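One protein chain omitted, others in place.
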Amino acid sequence: MKIRVLYFAWLRERIGLGREEVETEARTVADLVAELRAREARYDLAFSDLAAVRCALDQELVEFDTPLGQAREVAFFPPMTGG
Amino acid sequence: MKIRVLYFAWLRERIGLGREEVETEARTVADLVAELRAREARYDLAFSDLAAVRCALDQELVEFDTPLGQAREVAFFPPMTGG
Amino acid sequence: MTPRIVVTEDDFDLGSEADMLEQGPDTGAVVTFTGRVRDVAGGLRHMVIEHYPGMTERALTDMATQAATRWPLSGVTIIHRHGTLAPGQRIMMVGTASRHREAAFEAASFLMDYLKSRAPFWKKEVTGDGADWVAARDSDEDALDRWRS
Partner (left out) sequence: MTPRIVVTEDDFDLGSEADMLEQGPDTGAVVTFTGRVRDVAGGLRHMVIEHYPGMTERALTDMATQAATRWPLSGVTIIHRHGTLAPGQRIMMVGTASRHREAAFEAASFLMDYLKSRAPFWKKEVTGDGADWVAARDSDEDALDRWRS
């Protein structure tokens, strides 16, 4: 399946892009992260401390063990600092 | 001693005046209230339920058993409803 | 921090009051509360607010000072109107400014709780059926308990 992957804040800066389309057979968000980390050092570095990363599936906050299902968009970002 | 006595809200309306100078030998606020009640029915009525009356001595909230001391102004009013 | 205390018959401008509170390099959070004349069952014609000139300013200044002792505030504003007010008109406001949101929220809430039952204001509601002094609510007195420590 093809999924849109978004990166924000320092994840965007470390990976060097804000969005990309990814072809993946990953079952869960965590599986997708593992695939990304295996690609290149900049991904591996960005995801090296998952405790500092949050993710959203189709714009809803989810845990890393959530199945991708039919999702069209997954986003990775640091803990939010609004307000 | 001579003391200025102020009335607010429904106490003012029942007594029919907002302020007066009173010549008194009362020791406490409660003694002063007793003197006022003995004067006329409108005072007696206004002070008939002391649980519904608050008092301030020189613009500070006090209990009824507080000595008048050298106070120049005593005020009687219902529980406050600001805000 | 000198509190801004205003007791007046006139309306006020919330935007410019908040602007004043926002000044200062270390103010990150401003909370305002605005109270307004609600309509009441039976149709409110207007509300009359009486106060105790002299004591009112003292009581409000004292509350602001207490708040500034309990929380790190860079500004406190209390404005309360008196006289005759129509439904929809603003009655009063409190505003607090601080470095962080918790202090600004708590101090504003504290000031409102004290103002409700410790500042010498009395409200009278005038409807088609006559005029009645607003009774104090027990819940307003109870609200003070959480600030006693």
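As written, the chain order gives the labels A, B and C, with residue 1 at the start of each chain.
Just so it is clear, contacts are C-beta pairs under 8 Å (C-beta built on N, C-alpha and C of every residue); 3 or more make two chains touch, one makes a residue touch a chain.
Since the model is a prediction, treat every value here as computed from it, not as a measurement.
A.B. asks: Using the whole complex, pick out the displayed chains that touch the missing one.
C.D. replies: A, C
A.B. asks: Just to verify: which one of C:56, C:77 or C:109 makes contact with the chain not shown?
C.D. replies: Only one listed residue reaches the unshown chain, and that is C:109.
A.B. asks: Which of these, C:27, C:84 or C:127, touches the one chain of the complex that we don't see?
C.D. replies: C:27
A.B. asks: Contact with the hidden chain only, please: which subunit A residues?
C.D. replies: Against the left-out chain, subunit A lists 6, 8-10, 12, 56, 59-61, 75, 77-83.
A.B. asks: In the complete complex, the non-displayed chain touches which residues of subunit C?
C.D. replies: 13-16, 18-19, 22, 25-39, 87-88, 90, 99, 101-102, 104-105, 108-109, 112, 143
The definition used in the following text is that only the chains that are shown with their structure count from here on.
A.B. asks: Find the geometric centre of each of subunit A and subunit C from their Cα atoms only, then give the gap between the two centres in Å, rounded to an integer.
C.D. replies: 48
A.B. asks: At least two partner chains per residue is the criterion; list those residues in subunit B.
C.D. replies: None at all.
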